[in-house]
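Missing here is one protein chain; the remaining ones are kept as they sit in the complex.
Read from first to last, the chains carry the letters A and B; within each, the first residue is number 1.
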Amino acid sequence: MTIEQLIWLVPLLPFLGFVINGLGRNSLSKGLVGIIGSGVILASFIISVVIFFSLQGDTQKSHEVFLFDWISAGTLHIPLSFLVDPLSSIMLLIITGIGFLIHLYSTSYMHDDEGFGKFFSYLNLFVFFMLLLVLGSNYIVMFIGWEGVGLCSYLLIGFWYTNSAYASAAKKAFVMNRIGDLGFLLGVFLMFNFFGSVEFSKIFPQAANMLPGNNTLILITILLFIGACGKSAQLPLFTWLPDAMAGPTPVSALIHAATMVTAGIYMIARSSVLFDLAPFTQHIIAIVGAATALVAAIIALTQTDIKKVLAYSTVSQLGYMFLGLGVGAYTGSFFHVLTHAFFKALLFLGAGSVIHAMHHEQDMRHMGGLRKKLPVTFLTMMIGTIAIAGLPPFSGFFSKDEILAHAFQYSPVLWGIGVITAFLTAFYMFRMMFLTFSGKYRGTHHEESHVHESPAAMTTPLIVLAVLAAIGGIINLPHVFGGNEWLAHWLSGAGVAQHELDLSHSTEYALMGTSVVAAIIALLYAYTRYVKGARVPVADEAPRSALAKLSYHKFYLDEIYDFIITKPLDAFSRFFYRVIDTKFIDGIVNGLGWSTNEASKGIRLLQSGNVGFYIFMMVFGIVALLLYTFLYI
Amino acid sequence: MENLTTQMAGVPLNHYIYLCAIIFTIGVIGVLTRRNAIVIFMSVELMLNAVNLLLTAFSVHSNDPSGQVFVFFIMALAAAEVAVGLAIIVMVYRNTKSIDINVLNRLKW
């Protein structure tokens, strides 16, 4: 079987799963729904593996598979076609692989939920759209997936829709994504005007011959980046992601950590040819990425909800990836996408396991001492934490350091921000771990007796992901450690721009040493503070220092947005409706009718009923007409 | 008979015009000043006939019979009008016991 024959099955299978589970959500048994839901993803994964290996053995690294003509109008032709190349094939593995693990996990995690069938059908639909996103051979097919995953995110964040706060969070996610989507769409229009096509295979070869700094390219890339900002939760559009934690935890793991939010990075890596030609945009991306990484990390320091910590950590890590993209480390960023997918999915699933054990308690102030109760969860999450903290030899270390090395080369200031963020990351992650797992249980004794380790369907994914998070670094082992940078070579086959590091090995060692030392200091500080000191975050209302308050209240970003955007728009809305529309415009219309009425009221008085008067007026009129005719004509 | 025609043809057109104008004006003044519906009616007839006379005069003057055709139409129309008009007046009289047009001022706003 060739790639062309197999590829359409990869998205089709999850779609079938969606249809079957969607239609049978009330009639199929939970077991069957789980088997179908996970089975289709597993099948997709197996096919993806086959495709991956046949692509590896293939000399032709990119296959375009045409399905049908979707939209055509005038010179615009948009086929629905897929592109299989090294970049998309790796994404396929991630989406279906991690997707499968999370589906498996969900069969147990969601088992007692009445919306079990609905949940799996949404999850399958998400995987379908995500696959469409990465498989599309042009920006429009990518956009279908792009918005489709946004829809699934909306559906799954609002999964428990009877809670209106959750429903609001879902809406917020959708709308904020839409802001980015408008940028994306405008970028695509501009691209169509400029290149005459929206196909990757037509745009990139043309762009390759252009000189850097072309103004149109800068505009295109900025617009695309706005799109990425929305989807990948970058400043100033990131506030939806923490709220998105309203969804069930497997959703947070799959959509809001491992796959969907990395779509922006995928898109920019895919378009690296364009971005490489727009240094100005890259500069902006690097700054926005670094700022997001830092701001989100600061917020994460004081959060008390275990999922919120992870959510801000995700935002922060995404900022890292954008920093990497901005400084030209496309491979490094993509590498971080992979490792992040492993350890962040792991951490979320671990958090889910904790929440499951705690009977839907998410506040870390009520946890503590769970290490004995949840040994597997603890162990695997610890691996994830070490990985995200960037301690060698776990995967996060390699990917983070690749980005940092490139950042150093680009601008030491950005590197400095990166290291500070790494320090903060290590601190808040260990803080989370210690608050959750060490010390004494902070709930009632009765509650404590109910805490128990999760079943195998939940722990197996954790273990698999933990292994991946531990060893994932080898896929792009840098030269300094004697590696061959396999991922970089592989991705160059997909046209992802590569920039060699121009640093001596000793500099590289020094940079790594700095970040590792920073992480270790953070670890020790967290240890003394939360294990030795056994400190617990104060209650919501308790007084905090100004900085802690700022962090705890997320820099008041939501309130600021509410004040400068939502409130004024609503005020405008009311003003337009009550004053302009009803009073002014409709007033003119009604005024016309009114004045006609009034005029008729006046004029009808002439109709006195006096026949003599009528006759007189008639004669008068005739005479006047005659006179007019005589005098003027 | 022929004599009469030639004699009449000898009357200059101006005279007919003056006569008709006078009759017509009398009709107009009658309509404007009188309040009795029947008198107004008769004044209207006067005006109609002034026009008839003028039409005939011009018809003879310019040797075009179509003017006289119009006269017949007008006469027929006047007859119909009289029938309808008188009937209305009769009805008005039955209802109001008067044919003073100033009494008929209820047809207003």
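Just so it is clear, contacts are C-beta pairs under 8 Å (C-beta built on N, C-alpha and C of every residue); 3 or more make two chains touch, one makes a residue touch a chain.
Quick note on the criterion: contacts and distances are computed from a predicted model.
Peer 1: According to its UniProt entry, is the unseen chain "NADH-quinone oxidoreductase subunit M", "LVIVD repeat-containing protein", "NitT/TauT family transport system ATP-binding protein" or "ABC transporter permease"?
Peer 2: "NADH-quinone oxidoreductase subunit M"
Peer 1: Just list which of the chains on display the missing one touches.
Peer 2: So, spelled out: the chain left out of view touches A.
Peer 1: Where the complex has a chain not shown, which of A:F53, A:F66 or A:Y161 is the residue touching it?
Peer 2: A:Y161
Peer 1: Looking beyond the chains shown, say which of A:L76, A:V413, A:I521 or A:I564 touches the absent one.
Peer 2: Within the whole complex, the residue contacting the unshown chain is A:L76.
Peer 1: Which of these, A:L12, A:L151, A:I284 or A:V467, touches the one chain of the complex that we don't see?
Peer 2: Checking the options A:L12, A:L151, A:I284 or A:V467, the one contacting the hidden chain is A:L151.
Peer 1: Spell out, residue by residue, where the missing chain touches chain A.
Peer 2: 68-76, 140, 143-144, 146-148, 151, 154, 158, 161-164, 167-168, 170-171, 174-175, 178-179, 181-182, 185-186, 189-190, 192-193, 569-570, 572-574, 576-577, 580-581, 585-586, 589-590, 593
Operating definition for what follows: only the chains that are shown with their structure count from here on.
Peer 1: Whole-Å distance, chain A centre to chain B centre, using C-alpha means?
Peer 2: The computed centroid separation for chain A versus chain B comes out at 95 Å.
Peer 1: Sort out for me which residues of chain B touch chain A in the complex.
Peer 2: For this pair, the touching residues of chain B are 28, 31-32, 35, 40, 101-102, 104-109.
Peer 1: Write out the stretch or stretches of chain A touching chain B in their complex.
Peer 2: That would be residues 604-605, 607-612, 615-616, 619 of chain A.
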